[in-house]
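Have a look at the structure below before the remarks.
The complex appears here without one of its protein chains, the remainder shown in place.
Labels run A and B following the written order; every chain starts at residue 1.
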Amino acid sequence: MKKLITATIAATLLASTALQAAEVKIGFVTTLTTGAAVIGKDQQNAVNLAIKHMGGKMGALDINLIFADDGFKPETGKQATDKLVKQDDVNFVAGYIWSHVLLASRKSVLDAGKFLISANAGPSPVAGKLCHENFFSSSWQNDQTPMAMGEVLNQKGVKSIYVIAPNYAAGKNMVAGVKRTFKGKIIGTDMTKWPSQLDFSAELAKAKASGAEGLFVFYPGKAGGAFMKQYQQAGLKATLPLYTTFTVDALSLPKFQAAKFNDVLGSQFTQQWDPTLDNEQNKRFVADFRKEYGTYPSFYAAQAYDAIFLIKSAVEAVKGDLKNMDGMRAAMKSANYPSVRGKYTYGNNHMPIQNFYLREVIAGADGAWTTKVVKTVYEGHQDPYAKDCAMK
Amino acid sequence: MNTIGKITIAGMLILAIVPPVLLLSGQAFYMDLATRLVILGIGAVSLNLILGFGGMVSFGHAAFIGLGAYAVGIPAYHATYGEFEMVASYNGLLHIALAVGFSALFALITGAISLRTKGVYFIMITMAFGQMAYYFFLSLDIYGGDDGLTIDVRSELPLINLDSPMQLYGLSYVSLAVAMYLVHRMVNSRFGMVLQGTKGNVERMATLGYNTYYYQLLAYVISGAMCGYAGFLLGNFTTFISPDMMHWTRSGELMFMVILGGASTALGPILGSSLFILLEEILSSFTIYWHLPFGLLLILVVLFIRGGIMGLFKNMGGSSK
Partner (left out) sequence: MDYTLLFVQVINGVQLGLLLFLVASGLTLVFGILDFVNLAHGSIYMIGAFICASLTFYLGNFLLALLVALPLTGLVGYAIERFVARKLYEKDHLDHVLGTFGLILVLDTSAHLIWGPEGISVPLPLWLDGQVEIFEGAVIPTFRLLIIATGLGVAAGLVWLVNYTRLGMLIRAGASNRTMVSALGIDIKTLFALVFALGSMMAGLAGMLISPITEASIGMGGEIIITAFVVIIVGGIGSMKGAFIAAIIIGLIDTLGRAFLDSLFELVMSENAAETAAPAVSAMMIYILMAIILALRPQGLFPPKVR
C-alpha cells in the first residue's frame, strides 16, 4: 500500500514536470459552493470566455487553468491557495471575490514568489502598507467605489445619510470610503453579521427613525437581493432614498425581473465598468457572453475577463519566458492590454487609476433588465492608500 | 501483541515515514496535508478521551482549537504591531502555556456548568458554549473579527524552528504520540476505570462511592487543554486564524473523525482524521458537489458501521485478542 502511494505520487510528479514546459498555469480562486457560488459561476464563465477568445493560448504557451473553491471562508480560501501554489505550482494566482479571503491568502502566494491578481477584492491593506510588487488588481480598491457614491450624494445635495453594511473587511472599507467624500452628516452606522444575517428589519427601522435624508448600503451577493426586497417592503422609497454600491448587479437583476420587482428600475450605483461602455473589447465581451450564457455579464465577470487578459499581456511581453518575473511585472504595470473598461493606468501600489461611472438600472432594448451609464463621476481616480505604499 | 496493537504501530510508522519522504521528494503539499491531519488527530484524540471513554458527547470541541490558535496569534500580533506589552511575545513556550491554560480554564468553567446536564442537553450546551466562543472572537475587531488574523511570525521555541515544515511536522507527530500515550495511560489507570464506569452507569459508580462529577470534570478539563495544545500547533501551521475554526460545524467534523475511526480506541481518532482529510481532498478534486457523497458516506457509516474502522479491524482479527 505504502509503495503504491509513493509510486503513484512519483508518477504524477514526473508527468507534471514533463508537461510544465509549454504551458502557463493559472490558478483562479473563487466561490463555487454556498449561495455565493453564483458570483463564482459568473467569473468562471468569464474566464472560460476569455480563454476561448484567446484560442486557448497566451503567445506560444497553452493555458492551463485551475479553478479552486474558497467556500466563502478565509480559511478554506487560504488552503485552496496553498494547494495551487505548492502542489500545482501555478505561475499566477488570480480571482478572490472576498476581501477577507484575499487578506488570508495573499501571504501564501507572495511568499512563494508568484504573481497575485485580484479580480475583485481590494481591501485597504494591500493597497497601502501591505502593497507588494507581485500583486496587481484588475478591479479597484474597496474605498474607490463608495467614494464615487459620496461624490454623487454631494452633487445631489443630500445633507445626511444612514449607513448599513456587513461587518467584514470590505464592509468597513465601504463605510470608510463614503465617509471620505460625503460632505454631509452620517447620522448612524450599522454593521451586520456577515454573511449569516439576511433579515434587516431592526436596522431598517433604525434608519427610518434616524431622520436621515438618504440610506447608503453595501450588500454583495445574495444579501443584496434580500436587502433590496426588504427596503421595498418597508416602503421607504419616498422618505429614505437608497444609494448603493455592489448591491444590485447583473446577477440579481434577472431574479428581480422574474419576480416583477419593478422598484429596482431606476436605482443608481457607482462602478468602474458598465456593459454599455463603448470600446471594442467590451462590445465583444458583452455580446459573446450573452450569446454563450444568456445573461448580461456582471462586473465580477468583467474583472475576471480583464484579469486573464492582463496575464496574457505579461506572458506575451516576455515571449513565454515565465522565469522573467521582472519583465512580466513591468508589462503588467504598464496596463498595456485591452481592458473592457477602456484604458486605465496603475498607481505605485498596482491599483488601477481609472474612471468611475454612475450606472442606472433600465429595461434594455430586448426587454432584459440591465444598466446604462448616467454620467462619469470621476476621471482617472486613484485610491487614497497609495501614499502608504512604500513602492515607487 | 494483539491485532489492534499491531495496526496501531503500523499506522504510526506510516505517519512517521511517508510524509517526510514526500516532502523530500518535493511534494510540499502532501506534507501540509499530513501536518493538518496529525494536528487534527490530536484534537480527535483529546475528544475521544471524553466522548469515547467518558461518554460525554461534546459538540463544542472546536472552540478549544480556536482558543489555542488565538493564544499564538494574539501575543504575536502585539509583538508585531505594539500595544498590550504584557502579552506581546513570540515566545512559543508562553504561547503553549497560554493555549493550554486558557483552554483548561474555559473547559473548567463550561464543564462545571455543562456536566450538570445529561444526554442531549449536554450535547447542546457544549455546542452553545462553542458558539459563544465563536461569537466572542467574531466581535473582537482588533484581532480581525470575521476577517481573521494572519500570524506574521511563528512561535519561537528552543531547538525547534517551526518555519521548517519538517520540524513543525516532527513536533506535531511527537505531540500526537505523547497525547496518545497519555490517554492510554489515563484510560488504564484507576481514574480511567472510574471514567469508563460513568459512561455505562453513573448511578452505580456513585453508589460505589465515587464522586463521578469531579472525575468527569477532570477528564473534560484535560481533554480541553489537550485540544488547546492542538490549536497552538494549528495556528503555527496555517499562520492564519479565524473564528470559523470554532464554528459548530467544525466541532461536528471532529466528532465525525472520532466516530469514523472508532471511538474508545487508541488509533481510531487518527484513522478517522486521516480518512476524513484524505476523503475531503480526493472528493473535492473531482467535483464541487463533493459534499453530497461525503454526506452520504457519513450517513452510511452511522447506519452500518459499528465502532468505525477500528471496529471493522476488530471483527477481522477478533480471534487474536
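Heads up, the rule we're going with is that a residue touches a chain if its C-beta (ideal position, glycine included) is under 8 Å from a C-beta of that chain, and two chains touch if they have at least 3 such contacts.
Just so we're clear, the structure is a prediction, and the values are computed from it rather than from any experiment.
> Pick out which of B:41, B:145, B:165 or B:192 touches the chain that's been left out of the picture.
Candidates B:41, B:145, B:165 or B:192; residue touching the omitted chain: B:145.
> Across the whole complex, list the residues on chain A that are touched by the chain not included here.
Residues in contact with the chain left out: 33-38, 40-41, 167, 189-193, 196-199, 201-203, 205-206, 208-209, 222, 225-226, 229-230, 232-235, 251-252, 255-256, 258-261.
> Residues on chain B that touch the omitted chain in the whole complex?
Chain B touches the missing chain through residues 51, 57, 59, 110, 113-114, 116-121, 123-125, 127-129, 131-132, 135-136, 138-139, 141, 145, 248-249, 252, 255-256, 259, 289, 291-292, 294-299, 301-303.
Note that only the chains that are shown with their structure count from here on.
> Roughly how far is chain A from chain B, centre to centre by C-alpha average, rounded to an integer in Å?
36
> Along chain B, where are the residues that touch chain A in the complex?
Residues 14, 17-18, 21-22, 25-30, 32, 138, 145-148, 150, 238-240, 242, 244-245, 284, 288, 291.
> Going by the contact rule set out above, which residues of chain A touch chain B in the complex?
Chain A reaches chain B through residues 2, 5-6, 9-10, 13, 32-33, 37, 69, 73-75, 78-79, 82-83, 86-87, 99-100, 103-104, 107, 167-169, 193-194.
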